[in-house]
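Have a look at this one before I ask anything.
In this view, the complex is presented without one of its protein chains, the others remaining in place.
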Amino acid sequence: MEKLKKITSNHLFLPLFALCLLLVFNAFATPGFFTIEFQNGQLFGRIIDILNRASILVILSMGMTFVIATGGIDISQGSVIAISGAVCCYLIGGNGDGTANMPLPVACLVAVLVCAVCGVWNGFLVSKLKIQPMVATLILMTAGRGIAMLITEGQNITVYYKPFTYIGGSLPGSPLPTTIYIAAIMVLFVVFIQKKTSVGLFVQAVGINSNAARRTGLKVSAIIFMVYVFSGVCAGIAGLMESSMIAAADPNNAGLNMEMDAILSVALGGTLLSGGKFYVGGSIIGAITIQTMTTTLYALGVSSEQLPVYKALVVILICLLQSEKFKNILEKRAVEKAVKQG
Amino acid sequence: MTMRGICKYFPGVRALEKVDFTLRAGEVHALVGENGAGKSTLIKVLTGVYGKDAGEITMEGKAISPSSPLEAMKCGISTVYQEVNLCPNLTVAENIFIGREPKKAGRIDWKTINRRAAELLATLNLNIDVTKTLDSYSVAVQQMIAIARAVDVDAKVLILDEPTSSLDEEETQRLFDVVRKLKAQGLGIVFVSHFLDQIYELCDQVTVLRNGELIGEYEVAALPRVELISKMIGKELGDIQSMGKNENFGTDEILIEADGISAFGRIQDFDLQIHKGEVVGFAGLLGSGRTETAELLSGVAKPEKGTLRMSGKDVHFASPLDAMQHKIGFCPEDRKIQGIIGDLTVRENIIIGLQAKKGMWNHISMKEQEKIADQYIKLLQIKVSSPEQLIRNLSGGNQQKAIIARWLVTQPDLLILDEPTRGIDIGTKTEIQKMVIQLAREQHMSIIFISSEIDEMTRTCTRLVVLRDRRKVAELTGADINSDKVMSAIAGGV
Partner (left out) sequence: MKNLTGIKNRIVGSRYFSFGITLTLFVVLYAVGMMNYRGFLKPQVFCNLLIDNAALIIATIGITFVLLIGGIDISIGSVVALTCMTSAKLLAETGMPALLVILLVLVMGCVFGLIQGWLITEFNMQPFIVTLAGQFFARGMTAIISRDTIVIEDPLYTSLASARIYILPGGFISVGVIIALAALVIGTLVLKFTRFGRNIYALGGNETSAQLMGLPTKRTKISAYVVCGFCSALAGVVYSLIMLSGYPLHAVSMEMDAIASSVIGGTLMTGGVAFLPGTLLGVMIQGIIQTFITFQGTLSAWWTRIIIALLLCLFIVIQAIVSRSRQRLNSEH
């Protein structure tokens, strides 16, 4: 009993449990779910598909994790994704002959830099002007798609330059999609930061008690500033992947509601939305779980417009599980049951 | 009104154990005790914020059991809390009447509200524009408004919870006038305060609590001050004086020098020299400027005028980190809000100061962290199940030690301790006092010691700076450091 409790109280339990449940369900409901085929030097299969799509969410949710850990939230991520795609596609240009106006690496770098600037803006509003994070990022959320439109001059730019599609697709000769590599690199980067620097400790300290953190000598505004910039960069990278997948910039729909999925992944991963202790590992598994759920629901014939209903139910469920009061009610029930059984 | 055998338990804590409390009409009754004695719990039980686990409350002979502040109010029990609990965005008049607004033809009658509010405040000698929002008035006025609200609900019992802690002398006197007036009207008033002077000035009876237990009820006039203190802290007179005095006066070397530093609403024209290895006390009432001065010295706040010099050079601290780089540490007054980072482990709480000083990218290895944490846990005898225990699960005293450890790890030249012994048990208190003396003597650390307990300061400090009304009013050394001298300096008659 004790052991069971220890397992269930681990922060990784919930996302892993949900993931297993989904996988088991799929094993029966979706024929060929676990089949992976090797064709033309590439791996194909639903699992690969999920991982490919989840990579974007993994990157986003890592950015979001740090922001939420400081007690903030960044709801502009979706709009920043649109900006990133717009900048990159604009720089490469929609030349019908498949040439690029600007070398791909430069275009990508500029796009990510622009997104970092978006993060700087958010960070400035939150850390310097002390505006509530949700309100501060709401501004960019509202304006972001307009800015993306401004860049693309109101159209969807379709890119015919072949190498651009490698980011969201596969490099020639690689068995796995590039997105998975990028996500893996980002994960390694975050793991390195966690292990070899005190970023994690400082971010948590700010999220738990920013007053005490300042008095202990932490540069609280600088730390808050930093996490928003990081979130912007993550959204920028995610935006490149997303627009590369469709080989176009779509200011209206790119990354639409992605910030919500990212928040959901973080919450599912065991990080409290009120800030403090955070679990990047949990967020990563959370992201994969959310993507699996999405794919599963699609496979069951749920349309993309109807999908939000199920996500809404998951959000409420997770929040209920995080709520102290709900926990208390559950515990009371358990105790009563135990008493009845003697 | 009487309370009999009140018990209240929190998980793992016995907050109140069989406490009795009797309040007669037309009396001002002081409720005293150290932090954690159960004063606020008793008040919260009385006002229905907490339910009681045992005992009964009677009001004019009838048993009552309020389960919310509103019910308590209906029973005739009103409370004015330490922090003014009104709404800053509403008008003065509305703050007095909200929840029971007079109505006319189904809608709120603003004219009557404003008129009655002005009348009511006039009876308390307060003539202000009641249609302005509350946040355009000072805390003292807000306090009066809170009292007006409390009284106007036909209160029979008025509870004043630390009402004077943010008022100056003149405002306090005005408040006292109001309290006396209400007393003459036959109200029973409960006065919670840690200012003994005020209790002797205002109150008729005093009930003393300690560790959640009732020590006794006494007539104020018949109880000498020293005895009251000994009842509060649970030590006899002899005990208090038994511990040795600090005889270490520090070296000649000046560590830091403040020249006329001022900041609005904090302190005016403050001069001080601190020598290496001495223990300087800041004495004065809460709000006298003692914490505020410490904050200026440690970079928490910036002085508007004046200079700070360290070893001959002017220094400016833009942040606490700046001060830390100059080897100054400030262990703040409010442990919970300003000190501990609750959800982090004891180890993390201990090393975070040093880590902050080193910077984010210069990570202290886990091994090193564990070594440091173990060393200081042993050194300060912090009682933990493991260094990985969350700090919020420690007792107050052990939390305090961990915070002190955090600062000692940064190896400061000047350590500022603001109320380090507040709300912790007597044993730990003595330990901390001994440690202060030891640090000064053996490591030549300079220490600024701030405390409300004068005895504690007379024992540990070799020099006492007395502050009143945000100014330095006296500096005592040697034989001048004794309770009488300090008290009279604080009171204003050196």
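We call the chains A and B, going by the order they appear; numbering starts again at 1 in every chain.
FYI, a contact is a pair of C-beta atoms (placed from the backbone, for glycine too) under 8 Å apart; a residue touches a chain by one contact, two chains touch by 3 or more.
Quick caveat: nothing in here was measured; it's all calculated off a predicted structure.
S.K.: May I ask which residue of A:M102, A:I131, A:L176 or A:A222 touches the chain that does not appear here?
M.R.: A:I131
S.K.: Of B:T58, B:S136, B:T251 or B:S488, which residue touches the hidden chain?
M.R.: B:S136
S.K.: Which of A:A27, A:V106, A:L171 or A:A312 sits in contact with the chain that's absent?
M.R.: A:A312
S.K.: Just name the one of A:L12, A:I139 or A:I246 that touches the chain not displayed here.
M.R.: A:I139
S.K.: For chain A, which residues reach the chain that was dropped from this view?
M.R.: So the residues of chain A touching the missing chain come out as 73, 125, 129-132, 134-136, 138-143, 145-147, 149-150, 154, 260, 263, 267, 273-274, 303, 305-313, 315-316, 319-320, 323-326.
S.K.: Which residue numbers on chain B touch the omitted chain?
M.R.: Residues of chain B in contact with the hidden chain: 49, 68-70, 73, 79, 81, 85-90, 94, 98-99, 101, 107-108, 133, 135-139, 149, 264-265.
To be clear about the criterion, only the chains that are shown with their structure count from here on.
S.K.: Based only on mean CA positions, could you tell me how far chain A sits from chain B in angstrom?
M.R.: 45
S.K.: For the complex, which residues does chain B have touching chain A?
M.R.: 300, 319-321, 324, 330, 332, 337-344, 348, 352-353, 355-357, 360-364, 406
S.K.: Any idea which chain A residues touch chain B in the complex?
M.R.: 196-199, 201-202, 204-205, 208-209, 211-219, 223, 276-277
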